[in-house]
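Remarks on the structure that follows.
All protein chains but one are shown in place.
Should a chain be cited, it is by its letter among A, B and C, assigned in written order, with residues numbered from 1 in that chain.
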Amino acid sequence: MSLTPAAAAALDRQAIELPSWAFGNAGTRFKVFTTPGTPRTVEEKLADAAQVQALTGLAPSVALHIPWDLVDDFGKLAAYADDLGLRLGTINSNTFQDDDYRLGSLTHVDPAVRRKAVDHHFRCIDVMHATGSRDLKIWLPDGTNYPGQGDIRGRQDRLAESLRTIYDRLGPDQRLVLEYKIFEPFFYTMDVPDWGTAYAHATALGDRAVVCLDTGHHAPSTNVEFIVAQLLRLGRLGAFDFNSRFYADDDLIVGAADPFQLFRILAEVVRGGGMDAGSGVQFMLDQCHNIEDKIAGQIRSVLNVEEMTARALLIDRDALTAAQEAGDVLGANAVYMDAFWTDVRPWLADRREERGLPRDPVAAYAASGYAEQIAAERVGGRQAGWGA
Amino acid sequence: MSLTPAAAAALDRQAIELPSWAFGNAGTRFKVFTTPGTPRTVEEKLADAAQVQALTGLAPSVALHIPWDLVDDFGKLAAYADDLGLRLGTINSNTFQDDDYRLGSLTHVDPAVRRKAVDHHFRCIDVMHATGSRDLKIWLPDGTNYPGQGDIRGRQDRLAESLRTIYDRLGPDQRLVLEYKIFEPFFYTMDVPDWGTAYAHATALGDRAVVCLDTGHHAPSTNVEFIVAQLLRLGRLGAFDFNSRFYADDDLIVGAADPFQLFRILAEVVRGGGMDAGSGVQFMLDQCHNIEDKIAGQIRSVLNVEEMTARALLIDRDALTAAQEAGDVLGANAVYMDAFWTDVRPWLADRREERGLPRDPVAAYAASGYAEQIAAERVGGRQAGWGA
Amino acid sequence: MSLTPAAAAALDRQAIELPSWAFGNAGTRFKVFTTPGTPRTVEEKLADAAQVQALTGLAPSVALHIPWDLVDDFGKLAAYADDLGLRLGTINSNTFQDDDYRLGSLTHVDPAVRRKAVDHHFRCIDVMHATGSRDLKIWLPDGTNYPGQGDIRGRQDRLAESLRTIYDRLGPDQRLVLEYKIFEPFFYTMDVPDWGTAYAHATALGDRAVVCLDTGHHAPSTNVEFIVAQLLRLGRLGAFDFNSRFYADDDLIVGAADPFQLFRILAEVVRGGGMDAGSGVQFMLDQCHNIEDKIAGQIRSVLNVEEMTARALLIDRDALTAAQEAGDVLGANAVYMDAFWTDVRPWLADRREERGLPRDPVAAYAASGYAEQIAAERVGGRQAGWGA
Partner (left out) sequence: MSLTPAAAAALDRQAIELPSWAFGNAGTRFKVFTTPGTPRTVEEKLADAAQVQALTGLAPSVALHIPWDLVDDFGKLAAYADDLGLRLGTINSNTFQDDDYRLGSLTHVDPAVRRKAVDHHFRCIDVMHATGSRDLKIWLPDGTNYPGQGDIRGRQDRLAESLRTIYDRLGPDQRLVLEYKIFEPFFYTMDVPDWGTAYAHATALGDRAVVCLDTGHHAPSTNVEFIVAQLLRLGRLGAFDFNSRFYADDDLIVGAADPFQLFRILAEVVRGGGMDAGSGVQFMLDQCHNIEDKIAGQIRSVLNVEEMTARALLIDRDALTAAQEAGDVLGANAVYMDAFWTDVRPWLADRREERGLPRDPVAAYAASGYAEQIAAERVGGRQAGWGA
């Protein structure tokens, strides 16, 4: 293992935001399996997130989801987080769980529904002011199920207007982060289905509108790292929602389904300056632990990102460039793969140890008794999930 | 419109089974939208299904889902159905909603869980005896989410054993219908992911084990009509679950997403004898009316199947064969497409009129006041959905 | 059949450009099957194209491919076309058949290779001046096969520079039309893989840079009509390359694989003003008649586009809008589908007859003896194909 000083500094800067909802229950339309100890409140979610940070040092902030994480006093919540060694991060809006949004929210034909959805985002901005969050992330769940059901063009025009209203409400240091998704929860059109659409809206809005790339939100066989490179080049890559997939938006643990893809993505992040200080690229997880332990799953996830980032930073850029410029196809690929196949795990364990962290955070968590403790303590109440 | 006598007879025989659950609420993992008037009981589901049959004459039977449709006295339920002009049809088992099945049911490593899942199927067979149903349909929701999580091979071996036990319990006139699905609710492996697996198990079991083809359960770009033709050739096409999709198992109204695919499927059904008297191929709907009216959606669905069947029956088989044998690529395609583009709707309306049915069943339903009536009457109680 | 006057006028305006190379041989990497009578020269290609126009009245212009269609005197070629009742249309560049372009053309690391590729486009612009063509279409075949082989970001930067140089050379009435494609001939990255990339480059270049949408150049399950609607909204839809596909860039006859998709695409073209006079949207075919007759294949293709355009124009826009605004999901879909299922063929045959064209152009072509004539006359020489 031999990272350049710049690469080592980049690794030192790495911070991965945890989504509060990863600690609640999640599932499929068929079944949501529950686990003992699942948080009932946002405070309990934060307590669980603090375990991940304590054992890895990689996850200093937590994203909130409104209204799931609504509290009366966000200042108090921020202080609570601070006590746990955490910061409150991105604020995520939600327009997919209200009956009024059956046929759309920011794109709805009815101005009253659009107004309601815009107001929800205003409320999110209020929360951002209280928490000190920089980013308002909008994953727009709007779309249609049947050809002819909606007017694709009209929906775009209404979306542009709604986004403009929201964007203009943001403070000067706040950003609108627009996420795209090819399908689900709608099955014919989504109103922001691809990066091109998110990019076109972002450029129309202004400099503080950027794009969120969820690694599971593309058509099969899409080259995701190309999009990463392109958005960085265009100055519009705002955030990642990391997860992995074999089929659709499977929301599996990042790196679980196609670790080489994660490597290629992170290699483009490094190449495009996304790991540089002040790059503005936010790394976040967005996964569903349908059947596995949630806290251990989050620990595994941040370790996966760190390990792969280390591999991406290991690429011998000089040798790679030389081979690329020489037209040496196999040689360039070999330089690239050499970093991928290097076993960075022992080195990262040493590095953790130097910093007073456990060599094996997964084992340390299992040994900590925390899972048993919350299972015993968190009895009664209503476990958090996507509905609350 | 000019159907041959044999084609006209095939159209006369067409019967499309309705799933009881199509009348309850359905949705995505993000949200289940509800509608006023949604049935609370299996009797109310049957009442709604009876509307579809009364207005179209195409849907004389209803499939039940166990345990969602469990009643104390299935004989009484069958009599109730009979009063409504309906028969009780296929019995569908369910092993996806019990906490015990988180890691599998018929394939689980724990013999006690497998026993429980087998017993559930025994109970379904008991229901079949009470209802006079011929078919036990098993859509196996078992699978894994992470590489290494389960032993793919061991799961197959346990599945074979479980299916054998169930199969041996069937009566001499009953069939085991095994459905396959590429993914969901699991995202790495499904234990019956493709027709080849279903076919291999069916042939190992015996003559009364057949395959169910759900039109939404394949990888993108799979040629579904080829599978139809092949299963008919091999004598193992037992049933269809009709729906349509743009992306995954979208469960949209049959024919809505790719009407030409539905035509091609039905053309192979006709070609392979699947419309012949006694063919044993069961046509069923399996859809989710997430945002549209459910009863009207079912009416639209059976009409779509009928219209497309009429088009498939219209293919001039002699002309087609002649062009195929002459190697006339464009000519053969033209014969095929000529049937697809023929507007069979006026002719089918006439045909309905002759039979005392409304020319336009959708309009007749809207005019009937039934939707308003059930919305007014079905107040209180718990609306049926996938959970009950 | 009842088109509004505006719709009828739109249909009257419809013109579909034929690609000269459709009349030459095409195939797969496995085999190029040849047919008797295949043109040896660009003049023979034009003669074949003139058959399509004579029998359908739908195809008044022919796109050329440089260098395949290079002649010494393009003024003379234009006059020859004029005698045949044709115009010369879009000029298509080619940077995929020279050994120098193995690792890229406009994106190559070597400035000398980029210069060569730019010069090729300058030559194409010279041809445009001679032929009076408006559009320079660039389908960029550049890409890489192996991760690490090339620098994704650097290739984009070089591409931007090359395109700028070409764009600045265009005359004030000429356009640069940039086509995107997800994969092939390269299998890891393409340098213009998606509409977002083509759009970002076009907006950077200027108002006369627009995007070409080839219907076969997307990932599986991409909603192509959404892209059509979006590019029209953004004012950047310059051209279509029509064909159809089941799997990849199959280049089958337009409308053959998924006729409903073609309908949805044309419905968005109509909705977005793409059929309006002066819209600037160029409709072109780009197909490979691997195993079927080429001239008959082109006739079938332009008829498919015309029939589907007629269906798209038949949509009752007032009724559709009313249902959409009322949130009537099934009703809006029904209005939409009603147009799709209407059999426009007899009406279009009548319309042709009124204009002195054959009711059935396919049959008229078969009866004309042209195929037999060219098979007899075009003996010797080298049949045109992708290589020449």
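Following the convention adopted for this analysis, a residue touches a chain if its C-beta (ideal position, glycine included) is under 8 Å from a C-beta of that chain, and two chains touch if they have at least 3 such contacts.
Remember, it's a predicted structure, so these values are computed and weren't measured experimentally.
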item	value
Selected residue (touches chain absent from view) among B:E43, B:D194 or B:D343	B:D194
Per the touch definition above, residue among B:L232, B:V254 or B:L285 touching the missing chain	B:L232
Of A:E43, A:D98 or A:D293, the one touching the omitted chain in the full complex	A:D293
Of B:D82, B:D157 or B:D207, the residue in touch with the unshown chain	B:D157
Hidden partner chain, residues of chain C it touches	26-31, 33-34, 96-97, 99, 102-103, 141, 145-147, 182-185, 187-188, 220, 245-248, 250, 252-253, 256-257, 290-292, 386
Contacts of chain B with the absent chain, listed as residue ranges	103, 109, 145-153, 156-157, 182-183, 188-189, 193-197, 199-200, 203, 218-223, 225-227, 229-230, 232-234, 260, 264, 268, 271-272, 320-321, 324-325, 327, 329-330, 332-337
Residues of chain A (touch criterion as defined above) contacting the omitted chain	220-221, 223, 246-247, 256, 258-261, 291-293, 296-297, 300, 307, 329-330, 333-334, 340-343, 345, 362
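Note that only the chains that are shown with their structure count from here on.
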item	value
Inter-chain centre distance, chain A versus chain B - centres from mean C-alpha coordinates, in Å	38
Distance from chain C to chain A - Cα centre to Cα centre, in angstrom	39
Residues of chain A whose C-beta touches two or more other chains	103, 145-147, 182-183, 188, 220
